[in-house]
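As you look at this complex, bear in mind that one protein chain is not there, while each of the others sits in place.
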Amino acid sequence: MAIMNIREAISSTLMAEMERDSSIIVLGEDIVGGAGTAGGPEAIGGIWGTTPGLYAKFGADRVIDTPISESAIIGAAAGAALAGKRPVAELMFADFVGVSLDQLWNQMAKFRYMFGGKTRCPAVVRLIYGAGMNTAAQHSQSVYAMLTAMPGLKVVLPTTPADAKGLLTEALRGDDPVMFFEHKTLYGVKGEVPDGEHRQRFGEARMVREGGDATVVACGRMVNFGEKAADKLAADGIGIDLIDLRTTSPLDEEAILDSVEATGRLIVADESPPRCSLAADIAALVAAKAFTSLKAPPQMVTGPHAPIPFARELERAWVPSPQKIEDAVRRALAFR
Amino acid sequence: MAIMNIREAISSTLMAEMERDSSIIVLGEDIVGGAGTAGGPEAIGGIWGTTPGLYAKFGADRVIDTPISESAIIGAAAGAALAGKRPVAELMFADFVGVSLDQLWNQMAKFRYMFGGKTRCPAVVRLIYGAGMNTAAQHSQSVYAMLTAMPGLKVVLPTTPADAKGLLTEALRGDDPVMFFEHKTLYGVKGEVPDGEHRQRFGEARMVREGGDATVVACGRMVNFGEKAADKLAADGIGIDLIDLRTTSPLDEEAILDSVEATGRLIVADESPPRCSLAADIAALVAAKAFTSLKAPPQMVTGPHAPIPFARELERAWVPSPQKIEDAVRRALAFR
Amino acid sequence: MQLPRDELIGAYRRMATIRAFEERLHEEIKTGEIVGFTHLYCGQEAAAVGVCDHLTDEDMIVSTHRGHGHCIAKGCDVKAMMKEIYGRRDGLCKGRGGSMHIADLSVGMLGANGIVGAGAPQAVGAAIAARLDGKGRVGLAFSGDGACNQGTTFEAMNLAVVVKAPAVFVFENNHYSEHTGDSYAVGTSNDIASRAEAFGMRAWRADGCDYFDTYEAMRELLDYVRAGNGPAAIELDTERFYGHFEGDPQRYRGPGEVDRLRETRDCLKAFRARVGEAKLLDPADLDRVDAEVAQLIEEAVTEARAAPPPDPADVAQDVYVDY
Partner (left out) sequence: MQLPRDELIGAYRRMATIRAFEERLHEEIKTGEIVGFTHLYCGQEAAAVGVCDHLTDEDMIVSTHRGHGHCIAKGCDVKAMMKEIYGRRDGLCKGRGGSMHIADLSVGMLGANGIVGAGAPQAVGAAIAARLDGKGRVGLAFSGDGACNQGTTFEAMNLAVVVKAPAVFVFENNHYSEHTGDSYAVGTSNDIASRAEAFGMRAWRADGCDYFDTYEAMRELLDYVRAGNGPAAIELDTERFYGHFEGDPQRYRGPGEVDRLRETRDCLKAFRARVGEAKLLDPADLDRVDAEVAQLIEEAVTEARAAPPPDPADVAQDVYVDY
């Protein structure tokens, strides 16, 4: 077991998988960095530092710096995947699904179905997402709900270095398009990572805490916030089941329902505006399938129905906090 | 009161409002039709027949045929709205939000908020949507959930000619961006339309049937299917409250909650895949806010987690049918 | 025109098959048996065949909403296509795609596409993939004069130039996007090739109603691209004989326009005339092909009609390889 952070887990997994499988190519803006400059290629890696050394090792045919053309990037990934390769495309900010959605939604996601199950489109799209760095309304969004809604896509959100490795490996070994979400505030999160091959199956949630009094379902940064809330609650003798979904599509319904059947209380923490959100999705699932177990109304902890603001104070008010999760747990428990 | 269909209600409202307000302009692909051909402008109107006569009356400066460039169309609408006009942009198929999402989501929807409440962006986008014409995976989708999720947008779905007029007029008199959804199978629906000025406020649902045994919430074509289900159920002495949302953003929470508080049973019919859908949104809302009233698990009647198929038999299997709505009502009532 | 006899007959057969397929669809659609949108390729046959006759199954094309011609030219099974358009269980795409979404990866046909402009970046991706294998394969996108205004098409051209991908952009200018003329919608007074040049690639121009002209230009173009010179484009001047989609009243056409086009711009007539004058083929050879094609299409329709529909229970199959 090595100790590394999520950034390192991702870059080392990319490196290892590209070595193993020559059909893997990566493409995106500035993932090499320095092309056409005095400094030359790899003068600077991608702005997130997740792709260093790939160009030097695998060359320009497999590590492709692109112009600012997200539709073309995702479209090229779609085409390369149909053509038998395994492209890994980077969207520097997940918000840029706005300028590339068609290729994700109407192309990659639908090829296999539209073409009668005769094609595979094993493309991985890495989306850097989330609030917490005051990057304002167009660079802070968590678009996983939008993509979870789309049949044909798989949606993956690692929250630990081990999962980053396990889920990325799984994505690169699978044959479906995978939306791989990397939260910009979690890159530095450290942890143990299994050596050698490590795959984490999709649709298998991680039970982060087992407490039994209430079920908190979360993904991405909300898992970490859930842990903070859990610590505070534990001090008062309240134990929560904290579920890290790991993947929102496929969804581990069983883990959620099993827990709620035991606790009777559901809290969903979701870094997103409230409407048609993942929070609503999980709450509705539980209401529909664990109706008789529920002892309190499902609590959805989300941002407000507003874009994400810039100023520190406002962004902090927008993002669901550990405090808000804690409050929601207490509300659920107080309900009679 | 004149009798007309939804298509006529829309085109006559556009005509009347453009006469009244010289700041209204319309733009889209082939909305004039025939530009640059032997037949000349208006040789053919838009493929949906909703914009005939506008060009002849208001000329090329206000009725603008565009190249196939949806991002530019929506972007131009956004810019024109900021510049003080009231653009009405047509997306010939709602599925084309894939190639124009950024301008809807990161631009129009966010201007006012990002700019500190100092701007208005009164753009209306007309989106022709829905299954039922065997137009397959890329021309049949109902993207209202995706847009409902986006703070800054209003989402409107008329199901009667009177509402088409009332809601479109309201959209054109308001100061926020409005996504105006027109279901391609509903254009021919006839009904009475009030003469003269007729505005229908947003966020005010329509109670289509009052039955009291169960609450069926629907929008778009699902309202009509809900009526069919209601007729069948009525024959067995079951009376439903059928709620046509009219607008999903803003949402008339009160109408939904009031009804469920009385009936204790919720069924949502939603022409969409299930995940992070409007069905989930409404079910979660009710579970959270009418928890104690609910006597049965919320029933979500949606399409499967699959793209929309082409063949008659498959499309029919995909779309939520009157029968499925009826079955869901019976399931809700049978629950003990 | 140094083509051997066999290849000439093959080219004619492919063009005639497209023509017969489409003319027959035009009739069958009137019966109401075929649902959805159908966009006929009639009139443009020389473009698809003149281009694809240089391609092997290893070369990959992406197509458009008007894709039947590209499919047939690239070697898709005609009967399976017909079944697909009829929405049958054993259609080429199990009835899930229909006319607008036909694909057959086994012959390098990566898909028709209902989203105008979506294919071009995919062809660049296919080209990037092809280059990795180092066999001189190409990724090729068919686009219309309408599609050439879509941002994705421009991005794809620039990307292909930047990464020097062996990508080919074939612009079939049939002078209409739906009901709008290219002289209106293409800012550069309907010169698409020069736009491609402005992106930094070489561009060819040819008569897309003339098989030989298209074929010769494509030979040059593909030699250039396969040699590793990066992407290239070609603009083919061509015509569509039917409406934008079936049901289009075509009021935007000039009086007698279609008759004139059928008279003067019919690639099959031109082909017959050319091979006749040059005494390369006997009219009887071509008549025989016509008869065989007619037979094939007749069978295709008969079989498609009789074929079983998809099972509604399969509606959510094949969304994922594994989920």
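As written, the chain order gives the labels A, B and C, with residue 1 at the start of each chain.
FYI, contacts are C-beta pairs under 8 Å (C-beta built on N, C-alpha and C of every residue); 3 or more make two chains touch, one makes a residue touch a chain.
In this text, all values refer to a predicted model and were calculated from it rather than measured experimentally.
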| item | value |
| --- | --- |
| Chain not shown: contacting residue from C:Leu105, C:Val162, C:Met218 or C:Ala270 | C:Val162 |
| Of C:Leu140, C:Ala185, C:Cys267 or C:Leu281, the one touching the omitted chain in the full complex | C:Ala185 |
| Chain not shown: contacting residue from C:Thr152, C:Thr214, C:Thr238 or C:Gln317 | C:Thr152 |
| Per the touch definition above, residue among A:Ser71, A:Thr215, A:Thr248 or A:Gln299 touching the missing chain | A:Ser71 |
| Positions on subunit A where the hidden chain makes contact | 29-30, 33-40, 43-44, 47, 65-72, 95-96, 98-99, 133-139, 304-307, 309-314, 316-318 |
| Interface residues of subunit B (partner: the chain not displayed) | 22-23, 25, 27, 60-62, 64, 66-67, 69, 71-85, 87, 102-103, 106-107, 111-120, 151-152, 154, 174-176, 203, 250 |
| Interface with the undisplayed chain - residues on subunit C | 149-152, 154-155, 157-158, 161-162, 184-189, 194-195, 197-201 |
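The rule is short, and it goes like this: only the chains that are shown with their structure count from here on.
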| item | value |
| --- | --- |
| Inter-chain centre distance, subunit B versus subunit C - centres from mean C-alpha coordinates, in Å | 35 |
| Where subunit A and subunit C are represented by their mean Cα positions, the distance between them in whole Å | 39 |
| Overlap residues in subunit C, where contacts from two or more other chains coincide | 91, 95-97, 101, 113-115, 118, 151-152, 317, 319 |
| Contacts with 2+ other chains: residues of subunit B | 71, 95-96, 98-99, 136-138, 304-307, 309 |
